[in-house]
Each structure stands twice: as structure tokens, then as C-alpha cells.
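I'd like to ask some things about the structure below.
The complex appears here without one of its protein chains, the remainder shown in place.
Entry: chain A
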């Protein structure tokens, strides 16, 4: 008697990669725009990035149906927060909310690998990285998704402090200027799309800084 295997899965992986880098007064959040299933491409122009609050942006890869549901949940909760507190949620507050929302479904998780970026209350860039059930950490940079195994080592090489004694975890921002960070993101995606079949088509880059939120695009390999 062999154990019965499921003939249907509630999940699917739509692929893609996300990256976020925090700076002293800005945050760059980027994701590719390819949505795939198996070895097929569903669309080349799907946004994985969602603006949750004035200074808080989330990029998620994984199962996009769960991602959409998660984004809607957070948007509704944010509206309630605004009604009650008469102000927008700060990025750290949203980070905790996202963690709680994910853990709420600990036993039927959102198949969503998230990276949250924005400015904290003092205007400093912050990036929070998550697993599917809400474990999170404030970091200076992060990458999630199908290309993360290719992207993270490169970011570590460029940005990781050689020792926590030199740059403490609390300070978690990179020493880069905004333009350098955007350049790094473009480089990193160009490299990832060479070898990861699920990453490509276009990058959507969102920059959050004191003047507001700005969006730009860059073409990637279509194969």
C-alpha cells in the first residue's frame, strides 16, 4: 500500500525574480515582468510590484494568484489603518503587517516570496525580506524568486560588509548612491536572465525617495 499522491496542486509557480536595495535616502525595488507556467510564457508584461503605501512598495514572486490576493488584503488593511490613524502606514509598520498576514495562513500559505522596500519614518531607505510564512528581517539588500540564487551571490560580492563589526545589522543600508544602485540592479537582472529561463523580457524598477515614487523600465532578453 503506497501513500496516495495528490493529483492536483492548489499552487503553481509563475516564476520571476525580485530585488530591492536600500540606500541612505532612497530605496530601489525591481522585478522582471515575465509571467510563466511550466516551460511556457503567459505574458511578458506583468507587474510584480505593488505600491502599498506612500513610501512603501512590495515586490513578490511565486504564485501570482496568491500574490494578488495578498496585495488586496494588505491594501484593505491599509485603508482601515488610514481611517483609524488619519495617516499612511510607515514601511516598518507595513513590514510587521505583512509578516502577520503571511503567518495567519501558516497552514495553507500564500505561495509568495516577498521583498518590501521603502523609506522609514526618518526618510532612510529600508528593505525587508520574507519567506512564504512571514519570517522577516530588515536588510540592506535582498533578492527573491527564481533568479535569486544567481542574484544574491553577486549582490553579496558587491554590497556585503566583510564583517558585522564594521557595519552593524542595525544600520542595514548600502553605501551606494541612487544612480549606482539602479545600475547595479540592471546589471544583476541582465546576468540573471542569461541563465534563468524564468527571468527576462523587461525589468520594472521603482525608486522611492523623498520626492516620491518613480518608475522606469529596461528591456531584457526575450528568450
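We take it that a contact is a pair of C-beta atoms (placed from the backbone, for glycine too) under 8 Å apart; a residue touches a chain by one contact, two chains touch by 3 or more; residues count from 1.
Here is the rule we use: contacts and distances are computed from a predicted model.
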{"item": "Omitted chain (choose from \"Cytochrome c oxidase subunit 7A2-like, mitochondrial\", \"Proteasome subunit alpha type\", \"GPI-anchor transamidase\" or \"Cell division cycle-associated protein 4 isoform X3\") - UniProt protein name", "value": "\"Proteasome subunit alpha type\""}
{"item": "Touch with the omitted chain, as defined above, among A:6, A:80 or A:210", "value": "A:80"}
{"item": "Touching residue (missing chain; options A:72, A:106 or A:214)", "value": "A:72"}
{"item": "Footprint left on chain A by the chain that the document does not show", "value": "72, 76, 79-80, 83"}
